[in-house]
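Apart from one protein chain that is not included, each protein chain of the complex appears where it belongs.
Up next is subunit A:
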Amino acid sequence: MLGHLPEVASQQAYRQAGQHFVPGPACFSGRQHPGTLPQQTRKGGLSPSLQCWGISGGQRSPRLHALPVLNSSAVTDGAAAGGTEDKWIARVLAEFQPSDESPPLPYPLEAMQTECTSALRTQRMPTTRNEEYRFTDVGPLLQIQPQVASPLDVDGEAVAAVSEAHSIKVAAAKIVVIDGVVSDQLSSTEGLPHQAFVGSLRDAPLDLMAQYLGQQARTRGSPFAIVNGATAQDVLCVYVPDGVHLDKPIHVLYIPSGHSTMAAPRLLCVLGTDAAAEVIEEFVSPATDFSTPHVTNALAEMELAQGARLKHGYVCLEGRQAMHMKGTLVRQAASSTYKLTEARLGGRLTRQDVNVAQEGEETRTEMRSFLLCGDRQLHDLHSKLRLEHPRGTADQLHKCIVAAGTGRGVFDGNVRVEQKAQKTDAGQLSRNLLLVPRATVNVKPNLQIVADDVKCTHGCAVSDLEEDQLFYFRARGVDSATARRVLVYSFGAEVTTEWPYQQLRDRIQSAVDLALANVPIMESIESEPVEV
């Protein structure tokens, strides 16, 4: 399976069936049923929802120019308010401008804010013309008018109930972050050893945190990371000193209050030499029927000293109107281990930018992601791992299900092995399931190898379950339709079983069940030729 792309019908056949083949990075679409689909569904090359998003529908040719790109006006209007280039940025900066009444910020945060604000003045938000955002149009996000509610508006009881409903029993600490601000009332850190610090920057060892805050975002952050730097109202700090091991996880629960339309939660995680910790970030919706469009623009910076081990969990179960941007910046010193496990099911438009830099030899980096794109959902994962030192290992597994014709998965996983990084062992695998016609993934697993003494594998598979697993079921008397169903439902488990926390897994599984409830799981998605 590795390094082998499944055969797809010829470009010509796709075109004739009304399917647009996108050159460049691997792009696959679900099987077409020209004979069985209603006429009007087939007619439009773009589904209605994609049009209303202003996404080019995977097409690069003339139609791209004909379609209005939602944020193009913002770009062309140029220097609007306050000498700021980008209109949306101008609105954000205006809304987040500190008023005279607001309490003073801790000095590292204030310094970062000033720096990022001035950086933003010349910045423009990306469009689909930027290669990095080619398949992910952030237009709908930029249409949301930023609004910040006063903390007084927050309905404490409702938030407490949400917090109660999302727990991890064994967690050593639970931190609740409301609209990007750490809530002292709802958080508890009783299970932590006294050497470690977990809490708001306001109470943190400031001089230490000042050394790290914003450092990685400055050089390797995305535009959204800069926006986060300018708008963050608080920073959750996790500090584990040298040699301290936390054997139980730190559970961070991010809840939007529902009154603000934009929040910028920020996490700074500093692990000393040979320290070990597990941090699970979980983003949830304030209510099950919450339907106000809002932006969550989160950022995490992880600093791993020599020999440190960090397990990082990231779960997105936000409501279907959430625009969710997430940056994860990691710096790994020699012999350190960073392990990311991600499950993303909620939100309308979500994207994670993972950027891992290697600062020393023999680092270990593991990334596992499971993404499920339902109706009108787009999940994007962009990861960059740069290996510049010898004997590093990297292992990435990306699993994505697209369960609706209006859903889309995007993956760009870049691993760069520089000349110095000899004896690197890097593996990358992307597995994608397209369950219905028109479901789309744009996947681009890529390894750039400059060093010559390395072991690297990568592969990508679209639209197939593992034959061995299917046969195992059949050999025990289970028909293939049932087997497919069971295997699709458990497709993400290869990733989520990394968490031994039953409550968390139950929450994820029920989100999976909900997303797949009305999806017809086809006998076999590939293999049938496209009818003309």
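As a working rule, contacts are C-beta pairs under 8 Å (C-beta built on N, C-alpha and C of every residue); 3 or more make two chains touch, one makes a residue touch a chain; residues count from 1.
One rule holds in what follows: contacts and distances are computed from a predicted model.
The chain absent from the displayed complex carries the UniProt protein name "ABC transporter I member 6, chloroplastic", chosen from "Phosphatidylinositol glycan anchor biosynthesis, class U", "ABC transporter I member 6, chloroplastic", "Cyclin-H" or "CDK-activating kinase assembly factor MAT1". Summary of contacts with the chain left out: across A:D274, A:D464 or A:E494, the touching residue is A:E494. Mapped onto subunit A, contacts with the missing chain fall at residues 466-469, 471-480, 482, 486-487, 489-494, 496-497.
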